[in-house]
Structures are given as C-alpha cells and as structure tokens.
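Every protein chain except one is present and positioned as in the full complex.
A and B are the chain letters, set down in written order, and residue numbers restart from 1 in every chain.
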Amino acid sequence: MVPELGQFALSLALLIAAAQGILPLAGAARGNAAWMRVARPAAQGQFVFVAFAFACLSYAFVTNDFSVQYVASNSNSELPLEYRIAAVWGGHEGSLLLWVLILCSWMVAVTVFSRRLPEDMVARVLGVMGLVSVGFLAFMLFTSNPFERLLPAPLDGRDLNPLLQDPGMVFHPPMLYMGYVGFSVAYAFAISALISGKLDAAWARWSRPWTTVAWLFLTLGIALGSWWAYYELGWGGWWFWDPVENASFMPWLAGTALIHSLAVTDKRGSFRSWTVLLAILAFALSLLGTFLVRSGVLSSVHAFATDPRRGVFILALLTLVIGGSLVLFAWRTARIGLGGRFELLSRESMLLTNNVLLVVAMGTVMLGTLYPLVLDALGLGKISVGPPYFEAVFVPLMAPALFLMGVGPLARWKKASLPELAVRLRWALGVSLATGALLPFVMGRWSALVGFGLALAAWIVATSALSLLERVRHAGSGAELRARLAGAPRSFYGMLLAHVGIAVFVAGVTLVLGYQLQKDVRMAPGDTVELDGYTFRFGGVRQVDGPNYVAARARIDVTRDGKPVTTMLPEKRRYRVQENPMTEAAIRTGITGDLYVSLGEALEGDTWLVSVQRKPFVTWIWGGCLLMALGGGLAASDRRYRVAVRRRDEEEVAVQGGLETNPARSET
Amino acid sequence: MTDLAAPASRLRLLLPLGIFVVLVALLGVGLTLNPREVPSPLIGKQAPAFSLPQLRAPEKTFSTTEMAGRVWVLNVWASWCIPCLQEHPYITALANMKIAPVVGLNYKDQPSDALAWLERNGDPFLLSVSDIKGQIGIDYGVYGVPETYVIDQRGVIRYKKIGPIMSDTLRDKIVPLIEELRGD
Partner (left out) sequence: MTRALATVLALCLALGAQAREAAPAADDPVLEARVMALASELRCLVCQNQSIAESNAALALDLRNQVREQLRAGRSEAQVVDYMVERYGDFVLFRPRFKASTFALWFGPLILLAAGLVLLFRRLARRRRTGEAELSEAQHARAARLLEAGRDRERR
C-alpha cells in the first residue's frame, strides 16, 4: 500500500513539474501574470509530493518491506537502522529519488529567497528547473521505478554493499547531489537570462550566492568521498582518478571557474556570454556525471548496476537539455552588447586566465576519462588511462593557476601595473621561496617536488595575508583598525578563507605524497615493528561479532619513546549476507599526520600480515576542503546580495539606457 | 549593436554546440560497447608453445608441437567455472562435428575436481592438460574462464572468444572460420 502511494505521489509530482515547466515560461513570454504565478506554488507542491514519495520509500526500508524490489536488493533485516535509511539512496533508483528530492529542495529555496527578484525572472528560473525535474521524474517512472514490486517477496534482502555501510556513506551522496543539483539553479538563471535577454550585472549578482552555495556542497561531497575511501577501503589511498571521481571533479572545476567569472560579471559587467556558457557547462557536467555513473559506458568501482536502456534515456535527456541550451546560447548571445573594458594586465584578465586554466584542466580530465572510449568507438584498440596520466598532466596545469591566485586579488580592476604589483609582492615571493627551500629539511628529506608544492601553498597564504594587511594599512588607532576590518565585506573574508583552504589542501597533498611511509610485515603475538619513531606491538587477533558481520579484530599497541600513544584495533570483517571480506583499517588521526594500520591475510599459526603506515598531514587534505567550503559559505552570506532589488531595477534600466554610446563593440 | 555579429563570430558561438554533438555521438556509440572486454593482442601471432602434463595421464605430457599441420581449438575451462558448464553442450557439439580437435586447458584447478567434472558432464576434449598455476594461461592472455582460441595449421592464433560460446558464436564465427582454414 505504502509503496503504491509513493509511486502515485511521484506521478502527481511529474504532472505538477510539467505544469511548473510550461506555464510560467509561457507566461513570462506572453506577460501573463497568472501563469507566472503558478511557479512558486507548483514548486512547493512538487516538493511535498516528492518528499512524501521519499518518506514512503524510507518507510519500506525501515519496516523491511522486501516485497519492494529495490528494498530487497539493497537491504536486509540484520542491517542496522541507520544504514537501512542510508540504503534508500544506496542503489540507482533510490539515488535518483534523492536527486529529485534535492532538486525540489533547491526549488523551494528559490521560491523563498527570491521575494525581491522580478516576477518574470523567478517564473523563468522555476520554469527551467521544472523542466529538468520533468526529465528526471520521467526517467524514474519509466525506467527506474524505486517502488517496483517483487512478488513473491523474498524472506530477506540481499543486504547493502558492506562498503556502503558506513557513516561517510550516509552523507557523501546527499552532499554531492546538493552540489550537482545546486548548479541547476545557476543554470536556470543563465537560461532565463538568455531567454529574456536581460543578461546584465544584476543577473550575475543574483546568481552568485546560489552558485557559491552549490559549489561549497560539491566541495564537501567530494572531500567526504575522498575521506571515506581513505578510511574505508583499507589501504590508505584517497584519490584514484576513477571515472566516477573525475565525473564529480569536472563540475567542481567548472563551478570554480563560474564563481570567479560571475564575480567579474557582477562587478564589471564583462564576460557575460562566457559566464553564461560556464553556467551551462557546470550543469552539463553534472548531468554528464549522472550519465557516466549509470550507463555502463565506463568501467568504475563506483558504477551503479547498468542497463543500456537507462543509458539511452539519460543520454537523450542530456542531449535535449544541454543541446537546447547551447542552441539558445548561440542564438541569443549575439544580441548581448557592452561590457566593461580592461587592460591586458588587470584583475579581470587574471581572473579570465584562471578561468581558462580551470577549463583546460577540466577538459584534460575529460580527455583522460573519455579517451579509452574514443579509441574503442573508433576501433583503434583498447587502452587504459589511469592515475599515472592524470598526475602527469594535471599538476603542471594547476601550478600556474595557484600562482595567479595569489596575484589576482591584489591586482586592480581594469588596469594593473606590473612594476607596482612586483613591489608589493616581493616579500610574499621571498617568504614562499624560503618556505619551499627550507621546510622539506624540517620534514627530514629534501625533495624538489615537495619544495615546489610548499612554496605554492606558502605563496597563497602570504598573498592572502598581504591582501588583509593592505586593507588595514595606515589604520591609526585600534578602533580604526577594527572599523576597517569590519568594513570589509564578508565576500572578501570568504575569498581569503577559501584561498587559504586551497593552500592547506596543497600543503597536505604535497607532504603526504612526499613523506608517507609504509611497512608490510608478518606479525605474531608479541612482535613489534618500528616506523617513523613509533613502535607498533601486535597483541594477537580475536573474533568479534558485529550486528551483521563477524570480524577478526587485532590489537596493536602503539608507543613512542617508550610512552604509550594509543591502541589500534584493525579488523577483517566478513558480512554474513554478501560474504565478501572487508578490511577495516585502524586510524589514529593527528594534525601532523595519521597512523594507519590494516590487517592483511592470516598466515600459519597466529601470524598475520599487517600493513603499517605513517601519513603525514593527510588530514590537511580534507581540512583544506572544509576551509574552502566555509569560505564559500561566508562569501555567500554577504549582505550585499540581499540588497533590495526594486529600486535598483529602475536605476539599472536608467544606466543601461544612458551610457550605451558605443554600439560597435563586441562582447566576450 | 549587433552589426558586428559577423559570420565568424556566429561560428564561434556554435562551437560549443558542435563539440557537444560530437560528445553525445561518442557516448551513444559507447553504450553499445563493453568497457571491460579485453581484446587479445595475440590474434595473428604464434600461439605460445607449451608442454604440460595431461589431465588423465599426468606422467605423459602434451605439447603444442603435436598439433602442427592441423587446425585446432584450445578451450580454457575449470570445474569451478559456472559459464563453462553453460557452454559445455556447445563445446561437445563442436567436438562431435569432427572438423577440428578441441584441447582443454584446465586452468587453476585441482586435477581430481577436474576429472570429476568431466565424469559428471562428459569429456568432449581430445585431451585436457593441467595448468594448475595458471602460468600458461597468462602466456595466452587469459584473464577469466572460459576462453577459447582457434589456432591454424601453422600455429597462429586466428580467433579468441572471451566468455562462454553459445550457439550463435559457434554457428556464425567458429565453424565458418575452421572450415575456411581447413580449405586452405
């Protein structure tokens, strides 16, 4: 009964989404206010029905209703409650339902936070989002119905993949989807601006907070995925350039470029068509990611169970949505006129260069990910493109971008002077080079690559500090200092924090890759092994019963200079239903590094293969991402985005009408 | 204002769309391909020579040189392999056609288990050899079971089938190929 209600709710949601997609857009085109007013209640109604459907599916999981095919495939009566709930999005159908639920949440957010936007813009934005929703709801109802029945119902389910039975799994997909789906808002704003022809600085200002929030969720989602792989997969890796990982990284790169491009369009009115294209690109990459994971086109550890029919549907959806957007882009962009002028050396040109670097990096990741497919499709053989390729090409591309990240915020808008910049930057440059040259010695061994990475990280921190210092320079009293600091907009602090986050990330990656240590040893009870000053003592293995698994748990006592540090308990688990063995590593986390111990195979007697690792500063990788996300949040909460719109509207119109004196200029 | 929307600029605006169309076409073709199938680089090359103990008579060896001058089929199988059981009737049918002898490569298996399997299901092979460690399998680029090779009179591998042979592969690929090779 409940699953049928859920399915019915989805069908109703589809109808509402269709209404939401068609009426407001038509209404905005014809100036029909009644049709435009359909947008907000339609979005809210859709949310109610999709949330209800989601609740029905969750209910089926919680009550172990194995007559529902999806529940039978992904759950089990022994599965702990929290994982039964997480299992709702553990498979293809349920994750789609989560996708649509999050899309509806963003739509509702748009209805709430758009009181001050012009009605026709809101109508168009919600209309476009409604059309996207139609696509996904149709996809679900026609090819991937989570409520399909399995009769006769099995006595018990096939259990959730043990790899997914983990707290990280609970949050990783929702965060990721918040990001992917959030880009649909920026996309909808861009499309709506293309349709209406009002592609101005105001549009950019409205889009910015939405894009930044989506971006910060995507950052968190990717970081969570990486962290989860680190502690869950059992051997200490945290990024594998796997096709599905790349599929989430590409929209992140495009989204980062978009945030910066929107900043320029907002402040200077330049780059308008480029920004629109980036908005379309970011969402297109989100959709592409959805396609790649579910279609079976690429081989990946992350891929959902594949079905060519689903692949065809998503590809068709992708073609319609993005193809249509690009046609609209080509058709309407030609009418866009002015933009602010700027010199070859200016903040605008540096931001634009960084955009190019980010987009080229994204293109490179796409090239590496899809190249095997290209060759196979052309009959030129089968190759693999793995981490060695990506590592070789990605770092050289990102290094200049990181360098520019330091210079850009200090450069003036419109026209910057190289000699002046050089003078201001010389201390920062000195500090960075010194850090790069000297810090590796502190870590124990000099390495050019480590020095380079640390120098870049130091450069970013030093230039950010310089940015801050210059703001408060010549401040006389403490009161004036505080005033100056308070006067800086939140987006400034957000930028600093996010950039420092990147520096922390770069430092973490550099130090871990440069100085990680590993020893694989045979241990019998009482044996010790020494690594990086720590002594690991094997205390034997005993059997432990979990809720739905049996584990062999080892006890490892760790000491340093004779003083006890911690006890680590790595496990080798066998989940009762799916019977695959899982390695649960024991990790001791610290700011300066992790101790990572995992059990290998059991050997004769009570000897086991044990892998002991030291990972210096590895938490800085995810810590840096967290700082980036916080910076994004801070920037998005800047009050300037919430300035009243109505009066500005008049001014905007006036400005546009009056100052356009030079029609013979083309636009970027 | 739009005077300068010249043809060159229009073309540039259509470039993203063009790239997108190519991408979609590529992905569409990709839906028809299998990303995990590994084609063999050994096709057209000499079959790696080996000399292994026979399954039924371990004191005797069988060597690839014994098949010189004949078209023959090498089938990689194991008693623990379920698809091997599915293709077994077709292997038997092929052997019964008597157009080419089928030699079994018993891959990473216990001889006792292998013999029991043949007892239970029938032995279509001219003979089987034991590749307990899987070394010869690696030589042949085997990465799963079952796999089947068609080898010509000069010892050159002409065809490799990955996965179980079903009636269509037998009828459309293997039998015609063997007959063509024998006609030479």
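Criterion: contacts are C-beta pairs under 8 Å (C-beta built on N, C-alpha and C of every residue); 3 or more make two chains touch, one makes a residue touch a chain.
All figures in this text were calculated on a predicted structure; none of them were measured in a lab.
Chemist: Can you list the shown chains that the omitted chain is in contact with?
Modeler: Hidden chain, whole complex, touched shown chains: A, B.
Chemist: Among A:Val2, A:Leu141, A:Leu328 or A:Leu375, single out the residue that touches the unshown chain.
Modeler: Hidden-chain contact among the options goes to A:Leu375.
Chemist: Can you work out which residue in A:Ala377, A:Ala554, A:Val610 or A:Ala636 touches the chain that's missing from view?
Modeler: A:Val610
Chemist: Identify the residues of chain B touching the omitted chain, counting contacts across the whole complex.
Modeler: 36, 38-42, 108, 133-134, 138-141, 143-144
Chemist: Suppose we count only contacts with the excluded chain; which residues of chain A make the list?
Modeler: Listed in rising order, the touching residues are 235, 237, 240, 242-243, 299-301, 303, 341-344, 349, 352-353, 356-357, 359-360, 363-364, 367-368, 371, 375, 380-389, 392-393, 397, 519-530, 537-538, 557, 559, 563-564, 600, 609-611, 643, 647, 651, 654-655, 658-659, 661-662, 664-666, 668.
Here is the rule we go by: only the chains that are shown with their structure count from here on.
Chemist: Suppose each chain is reduced to the average of its Cα coordinates; what separation in Å results between chain A and chain B?
Modeler: Using C-alpha averages as centres, the distance is 41 Å.
Chemist: Provide the residue numbers of chain B that touch chain A in the complex, in ascending order.
Modeler: Listed in rising order, the residues are 1-5, 9-10, 13-14, 16-17, 20-21, 23-24, 26-33, 35-39.
Chemist: Which positions of chain A touch chain B when the two form their complex?
Modeler: Residues of chain A touching chain B: 273, 277, 280-281, 284, 291, 295-299, 308, 311-312, 315, 318-319, 322-323, 326-327, 329-330, 333-335, 337, 370, 372-374, 376-377, 381-382, 660, 663-666.
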